[in-house]
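The complex appears here without one of its protein chains, the remainder shown in place.
Chain lettering (A, B, C and D) follows the sequence in which the chains are written, and residue indices restart at 1 in each chain.
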Amino acid sequence: MSEAIPHRPSRVRAPAKWPGLLALAVVLLALPLFAGNDYHYDLMIKIALTAAVAVGLNLLVGYAGQISLGHAAFYAAGAYGSALLVQNYEITPVPAMLLAAAGVAVLAWLVGKPILHLKGHYLSMATLGLGVIAAIVLNNEDQLTGGPDGLPVAPLSLFGHELSVFGSYDLFGLTITGTQVWYGIAAGFLFLSVLFALNLIDSPLGRALRALHGSEIAAQVAGVDTGKFKLRVFVISAVYASLAGSLYGYYGGFITPNIASFTHSIELITIVVLGGMASTYGVILGAAILLLIPQFLTGFQELEMVLFGAILMAVMIFMPRGLVPTLARRFQKEAP
Amino acid sequence: MTALLSVDQLGKEFGGVHAVEDLSFQVEKGRIHSIIGPNGAGKTTLFNLITGLYQPSSGGVHLNGRSLAGHQPHELAPLGMCRTFQNLQICMNMTALENVMLGRHRHLKQGTFTSLFKLPALRRADRQCREECAELMEFVGCGQYIQHHASAMPYGALKRLEIARALASSPDILLLDEPAAGLNRNETDALRDVIRRIADKGITVVLVEHDMKLVMSISDQVLVLCYGRKLAEGTPEEIRANPDVIDAYLGNRNPREEATA
Amino acid sequence: MNATLSTPAAPRGEQRARAFDDGAAPGERADGGTGPIAKGGAPLLDLRGIRTGYGRIEALHGLDVAIHPGETVALVGANGAGKSTLLRVISGLQPLTAGTVTFDGDNLNRRKAADRVHRGIVQVPEGRQVFAGLSVEDNLMLGAFSRRRDKGLADDLEAMYQRFPILKEKRRLHAGNLSGGQQQMLAMGRALMAKPRLLLLDEPSMGLAPLIIEEIFGIITELKREGITIFVVEQNASEALAIADRGYVLETGDIVATGSGETLLNDESVKAAYLGG
Amino acid sequence: ADTIRIGSFLSVTGPASFLGDPELKTLELYIDKINERGGVLGKQLELVHYDDAGDASKARTFANRLLRQDRVDLIVGGSTTGATMAAVPLIQQAGVPFISLAGAETITTPVKKWVFKTPQSDRQAARRILMDMKERGFTKIGLISGTGGFGASGRNVTKEEAGNFGIEIVADETYNPKDTDTTAQLTRIRNTEGVQAILNFDFGQGPAIVTRNYAQLGIDLPFYQSHGVASDSFLELAGDAAEGLRLPASALLVADKLPESDPQYEVLNRYKSDYESRYNESVSTFGAYAYDGLQLAIQAINKAGGTDKAKVRDALESIDGAVGVTGTYRMSAEDHMGLDAESFRILQVEDGDWALTE
Partner (left out) sequence: MFSEFFQFTFSGITLGAIYALVALGFTLIYNASHVINFAQGEFLMIGGMGTVVLMDAGVPIYFAIPLAIAMAGVAGILLHRLAIAPAKNADVVTLIIITIGASIFLRGLAQVFWGKEYHALPNFSATESISLGGATLLTQSLWILGIAAVLVTALGLFFTRTALGKALLATSMNKDAASLMGIKTSAILMMAFGISAVIGAAAGVIVAPITLTSYDIGIMLGLKGFIAAAIGGLGSSTGAILGGLLLGLAEAYTAGYISSDYKDAVPFVIILAILFFLPNGLLGSRAVERV
C-alpha cells in the first residue's frame, strides 16, 4: 500500500534463524566428544542421515500437510540409483549421487502429478502404493538390483581416495578414522539440509506451502497454484530422501529392498510426528530418539517390541504435538 | 466509465437447484457495487463462480474484457481480483501476519533455488512485505493481533484479517462476502471507513452484505438477487423504495434502518 | 479497542460492574436480577469468579453472572471481549481455571458438555457448526438427541420446518451445502429441537437477511414468553438489549457494566461504544 | 580378556523368527552347557546377542556394534541371507571370523576371507531335489517360489541347475511370502502342458499355504518342498495336505529312525534330546545350524589355542571331518561351507510324520 511505513521493527521482525543453526552446529561439533567408539559414530551417522530425510519429509508433511507413506521409495531409489550408476557405468560416487537425485526428482514429478490431487488418507494410500511398487520392483528385478538378498555398494571416494570406514586418514596433520570422516560428511549433510529447509520455510514459497496446510482455498485465492506447489515440495522432499539414501548406501556398503519397505516409510513418518510436525529441529530429535530406543532396548530381548510400542504411544499421548513443539510451548514465556 | 467486471447470463445448477440463473450485470471501475438478497439467493455462489471455485453451468464472466472461462482460482489474483470468504478461510497454522503476507504471494519471488539459498534480494523483499502487511493489519483495524497466532484470534478480527489479506495482493477489484458479519455497530462503522478508503484508492469493491445500514450508506449501485435471479438493480435509494425488494428481503419494518434514521 | 468504559481499572477478579439500577453490592446479586419476570429466588445459572484462558493468556478475569429463570439476558462487547468464551464456559466446552458454574442449584464444574445438554443447557455455537456431511434433517434430529424419543419429535420437526420453510425444502441436502444464512437457521433450529431450559445464543443473527433477523428475534421473544431462559450474545446490541430483560457489557474479559436492557440502551458510554453514532 | 566373547545377531523376531528363535535358544543352551563344563581353554564363553528382527539394516548396525563396541572374538549369526550379506562388508573390513547360519550360496561363493557358513547352500538343496526327480524319471516340472530372499535365491539356483539334470522348468510362478492364497499360481502350473511334478522353494508359512492350496485344488502331481520347511511345525500347519510330499533335509527330523550305525546318529539324538528337554518344544533343523556353527567355532578356538582372530580363521578353514547335526564339515580355502549335497536326505511325509525314502 502506498501509505508511509512507520518504523516498527520490534513488532514485525521475523524470528531469527541463526541461534538455532548455531546451536545445531555446536551440538554436531560437540557430539564426537561423547563418542566412545566407532559404533557410537555409526549410530550418529545413521541418525544424521535419517534426520536429513525426515527434515525433507517434514517439508511435505509438517509444513504442506500432505502425508506420504511411501517416502522410503525415494530413499531407496537414491541408494540403488547411485549404487547402480557407480557399478554399471563407472561414474564416480559423487556425480552418481547427484544424477540419482535428478532422476528421483523426475520420478517424483511424474508420479506426484497424478496423485497429489488426492487428499488426506487417500493420498496416504496412494503414496503407500508407490512405496509398495518400488519395493516389489527392487525385489523382482534381481538381475539388476540383486533382489531380496541385496546389493553391495562401492564405497564413497573423495578426492580419488576410497573412504573405508575402517581406514584412517591424515587430515591437516590429524589422524582420523574413516568413520569419523563419515560422521563429518553426515553431520555436514544434515546441517545443510536444515539450513536449506529453514530458508525454504521462511520464504514466500514456504509460506505458500504452509498455507496449503491451513486452507487450500485461501492459498489459491491469494494466487498460489496449489497443484504446482504441492508437486514442488514433493519433489524437494524426494530429493532430500534420495541424497540421504545415496549416502547411506555408500556408507553401509550394502543395501536391500527393505529400505523401500512400508515399515521404513512408517518409521520416517513416525519420526516426523514424534519430533513435531512443522518443527525442523524437532524431527532431528525424533530421528535420534526413534533410532536410539531400539539400541537401549536390546537388553530386554523379547520385550523390546512391547516397550517400543509403549514408549511410542506414551510420547504421542503426552506430547501430541510432538516432542519439540510441546516442550517449546511448555517453556515459552508468557506472550506479550 | 467502463465495465471492469461483467457477468453474462451466468447460471449454476446443483442437481436441479438453480443457485444462480441467467444473471447478467456489470460492475464499473472504481465503484462500490453491493449485492444483497435473501439467504440462499445465490450471492456466495456468484462469488464462487466469478473467482473460479465453481465452473458455471452456463454463461460467463469477463474481467477487463477478458473471459475468465476455465480459469483456476489461483489465476485470478494475478489478474487483479481478490476476495474474502463468508466461511472464513484462514490458515490456522500460521500467524496473523503471515496470513496477510500470503496475500502478497504473487508479488514475491517463489523460485525454488532462490528460496533454498535465501538470496539477499528475497530477504529484503520479504522484510518489506512484512512491514507492509503489518501496516495493512492496522489499516483494517486488527493491528493489535499482529503478533498473534491466527488460531488465537476472535471471530470478528479474523474477518478483518481476510480483508487485509485480500488487500495485500493489491487487487484492482475486491470481492467482500459479508465482511460485517459479527461486527457491532461501531465496528461496522469503522469497516465502512475502511471500505471507503479502499474505494478511494481506485479499487473496485463488490460487496455482499446483510447489514443494510452499511450497504445503503456506502454503495454506488445495489444489485438484488432472489432465487438466483436478478430482482432489482439500482442506486440505494431506488432499492430501498422498491416494493419487490421490501417484500422479498428488507421487510416492512427494518429495525436497523430505523435505528439510523 | 473502540472506547473505554468509565470504570477505572479495578483489581482484576473483583466485581467491578456498575449496576445501574439498584446498586446491589457484589455478592448480593443472587437476588439482584432486575428483569420483569424473575425476582428473588435462586438464579437458574450462577457464575462466580469465572476465570479461563487459552494457554497462558487469560481471556476471562473472574466474572460473576447470574441469570434467573425465565430471564432473557444479553451480553454485549467488542470483538475479542470474551463473549464466546463465556458461553463456551457455560456449555462446558471451555475448561475453567477458577470459579464455579452453578445451574439449577447444582455445581456443574465437573460435568461434561454432553451432560449439561441433558440438563437443558443448549447452545447455538458461534460460526454455525452444522454437521456438514449429514442431511439437514439429520442435523435437526441430532438436535433432539438429548431428548427421549417420543411422538412429540415428529411434530417438533414439522414445527421447525414451518418456522424455516427453506430448511424443509432442503431437508435432504447435506448441511454443508447450505448457504451461510441457511446454516445459521439450521443451527438455531437444531438447538430448539433440544427443548432447552437455558438457551445460549452466540450471535444468532449473524449472516441472516433482515427479514430472517426479525424472525429470529421473534422466536426469541416467543421463547421468552414460553418461559425459557435465554442468554444471548449479539453484535446487534441495540436490538438485543431492546428485547432483553437485562444486559451485561463485557470488555476484554471483565464485566464493566450491567443493568436492565433499557438502562444500558440509554447509557451514554455504552451507546458510544457499542450502539454506534 | 578373561572370557571368550561370541557375538551373534539373529532374527529372533519378525518374519524369519522361525529361524532365529531356535538358533538363539540353541546358542544359549550350549553356551550354558559348555560353561558348566568349564568353558573353552579354561575361559568362560560369553554370548553377546542382538535381535535384527529380519531387517538387514538392523543387522548391519548390530554387526557394527558387535565389532566396535562389544569387540567380540567371533560371530555366529545372521539368520537370513539379507542380514548376513549386510554385515559381511563390515566383518570383512574388521577381520573377525564369522560363521553365518543363512542359506544362500552367495555368502561363501566367491569365498570371502572371514566368512563361513553352516547350512548347506540352496544350490545343494536344489541339486538334491533335482537328483531325486531325475531318479523318478521326471523331465518337466513346475516351480513355485516365494519372493523373499530365500525363495528368490532358491528359484534362481533351481533354474540354473535344472538343465544339468535334464529337467525343464515349464512353469515358474511366485508369491509374496505374506500371501494367503496361491491357488491362482497353482492353477496356472497345473494347466501347463506336460508338468510332471511341482517344486515349492521357500521357507516360513508360505509353503504351508501352498501345500494346503495344492490339496484344495486336488492336484495329484508329485510335490516337493525345499529344506526351508524341514520342521515339525510345517507338518502341523499343512496338516493332511502334506501327505506324500518330499523334501531334502538333514537327518535330524528322522533322528530316531536312523540306524545306530549312522555316523551322525549320536550327535543328532543328543542335540534333539538336549533341546527338547530344555525348551519343551520340538527341535528344528534351523536351530541345528547354530549348533553346528557354535561347535565349529569352539573347535577352531581350541585348535588355534586362543582367540587370535587370524588363527581362529585359519583353524576354521582347516576343519576336516567335523560331524555336526547338519552334516559332516570339510572346510578348505576354496570351500567355506564344507558340506556336500549328499548330506541332505530325501524325506517324505507319511501318515503325518517324516520318513526316510531310502
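Convention: a contact is a pair of C-beta atoms (placed from the backbone, for glycine too) under 8 Å apart; a residue touches a chain by one contact, two chains touch by 3 or more.
The structure presented is a predicted model; accordingly, all values stated were derived computationally and were not measured.
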| item | value |
| --- | --- |
| Left-out chain, listing which of the shown chains it touches | A, B, C, D |
| Residue of C:42, C:113, C:242 or C:272 in touch with the missing chain, whole complex considered | C:113 |
| Touch with the omitted chain, as defined above, among D:26, D:156 or D:174 | D:174 |
| Identified contact with the non-displayed chain, of A:119, A:228 or A:329 | A:119 |
| Omitted-chain contact residue, chosen from A:136, A:158 or A:289 | A:136 |
| Those residues of chain A which, in the complete complex, touch the missing chain | 61, 67, 114-115, 117-119, 121-122, 124-126, 128-129, 132-133, 136-137, 140, 217, 262, 266, 269-270, 273-274, 277, 302-313, 316-318, 320-322 |
| Residue numbers in chain B that touch the chain omitted from display | 44, 48, 53, 85-87, 89 |
| Residues in chain D touching the chain absent from view | 13-15, 17-18, 21, 147, 173-176, 178-185, 187-188, 191, 205, 208-209, 216-218, 233, 236-237, 239 |
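In this text, only the chains that are shown with their structure count from here on.
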| item | value |
| --- | --- |
| Joint neighbours of chain C and chain A, given as chain labels | B |
| Maximum inter-chain contact count - chain pair | A-B |
| Centre distance in Å when chain B and chain D are each reduced to the mean of their C-alpha atoms | 73 |
| Approximate Å spacing (C-alpha centroids) for the pair chain A, chain B | 41 |
| Averaged-CA centre spacing for the pair chain D and chain A, given as whole angstrom | 37 |
| For chain D, residues contacting two or more additional chains | none |
| Residues of chain C touching at least two other chains | 55, 57 |
| Residues of chain B defined as touching chain A within the complex | 51, 53, 72-78, 82-83, 85, 89-94, 97-99, 101-106, 108-112, 114-118, 122, 126-127, 129-136, 139, 146-147, 150, 165-170, 201 |
| Complex contacts: residues of chain B adjacent to chain C | 14, 37-41, 43-45, 86-88, 152-157, 178, 181-190, 210, 212, 249-251, 253-256, 259 |
| Interface residues, chain A side, partner chain B - complex | 1-3, 5-6, 8, 11-14, 65, 196, 199-200, 202-208, 210-211, 213-215, 217-226, 232, 236, 278, 335-336 |
